[in-house]
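What follows is an incomplete set of chains from the complex, kept in their original frame.
By written order: A and B. Residues from 1 in each chain.
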């Protein structure tokens, strides 16, 4: 059993040593009550409604000459019933990389540039709770397997990243499961703008010539009393046959002491023959018990048109109905 | 690689900081030789005969105002052949909670109040080794999924807990997999008494109207030279159709320096038509190499009557025969 307070235990004593290496054990445990209603109705206790429950190990090593080695090994955990999320252990993130003044090169299973733009710039709900923007905006790939990613350094607030995911199909089919994406962004601490693209090919020989593509232009701006969000995305979901759509998001996040109020509205304009349109309104509230622990409450409702099939989910659950309430606690360690 | 001695490294240096947070990595590795005989016979090396091999991460955060956040993420490991126990990773315990002067509220996968009474109050073998009381006493649920548990603070030695596990069945069937349980106990450090109940519904649509229920009254008393145990349980195992039974347990645990001698006798009185009666005698011995490491030896035998099907298992194995010998080593970290 190893127990230590959360702090750099006597760190300064080793600060001068060459090839200093750090290892951090971290995670989130998030459990909440979720009530979904609409066509189907269910009351349940869900792991990760706001942020996926996870356990991670990450580290860096100073290689000298302004170079660093770094790694992340992070597993999702279904704290409600045991087991792993993302269909396998350590399938949240697993990569190794090198960082220098010229940028960061990482290899392994990683987030797509598109998802990072949706999550960090576009969505006031940060892909969590009932208002999760992914309920309507297709993320065409949250993570990429077998991926090489290059992230540039930041020049005058501008930075970008490109990522390529090998398909690794043996039967002469090198298109299946292939992923490619990139983003370019600007931030000055107050304004945050990002343009991102992702294309994911089908995973089987039959669907390898089909792909899901999404392009998003997202921005947020930090006023004194609130942060406002806006995003516009253009999507083509070929693999499931759902077709083309355009999404418009506006949102706001209002901090007030330990309280934060969140709201977003998304309009999906289906552009396939079936014209599957939908609107989502999401409202959220978090109360910080500390910097690391918060309570949360959220409500969202989707108005499906022309038989559109969208459901209100949360970070870990695609949902079953067109309305949902969340109520829970999230602890970060 | 991070290496640190097992101690609070420089803890005092941070004791005064607000929102102090602790993270503990802990576990048990237990491997032993198990020989089972009776109708079927096998010699094998088993992981977790005394205590399930496990790796856990737990922590607390001081939230001020006498409140704490806490979490546990604990996985079982099959150290004999690799893989996870409890059918999935991190399925031993996974929960998050808040603790205050008013009690502790936890959400996630957790032990049932019934099992905790059987394990900690009734059974001198603590659910481990050949003499494991669960060989005969049906625990109708060791752990509960999707569970909310409230544990009261202790008033004059009296405390209790109640737990409810959501069924989470989508097809309008909210009875399947539902669990409910509770316990109330008293301890003064010498006497330890607990009354516990658990009811677990069947997990499928077909069995959701059936349930396994168990009620146990358990006590132990710490004399100067020995701790004596007694328990009485009343069970109705509907799901498998094994039916009603009553179990009586008496046991003793005798510490002697680094040696501990354990014995228990259980009488099961089957009350279904088939009248499946059985008696179990279990003998155990542990030798402490340190506070954290011990050797163990155990023997148990079940006398089945009227074709009763009970087998001698251990903590991690239901067993195949009506007699078993265990011999192994357990290390706690």
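Simple rule for what comes next: contacts are C-beta pairs under 8 Å (C-beta built on N, C-alpha and C of every residue); 3 or more make two chains touch, one makes a residue touch a chain.
Everything numeric in this text was worked out from a predicted model, so none of it was measured.
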With 2 chains placed, the number the full structure-file assembly comprises: 3
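Throughout what follows, only the chains that are shown with their structure count from here on.
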Length of the line joining the C-alpha centres of subunit A and subunit B, rounded to whole Å: 38
In the complex, subunit A residues that touch subunit B: 1-7, 9-10, 21, 23, 25, 27, 29-32, 40-45, 47, 53, 55, 75, 77-84, 89, 289-293, 320, 328-331, 333
Subunit A-facing residues of subunit B, complex: 1-2, 4, 6-11, 13-15, 17, 19-27, 57, 59, 61, 63-64, 67, 69-71, 73, 86-92, 94-98, 107-109, 145-148, 166, 168-170, 172, 174, 332-333
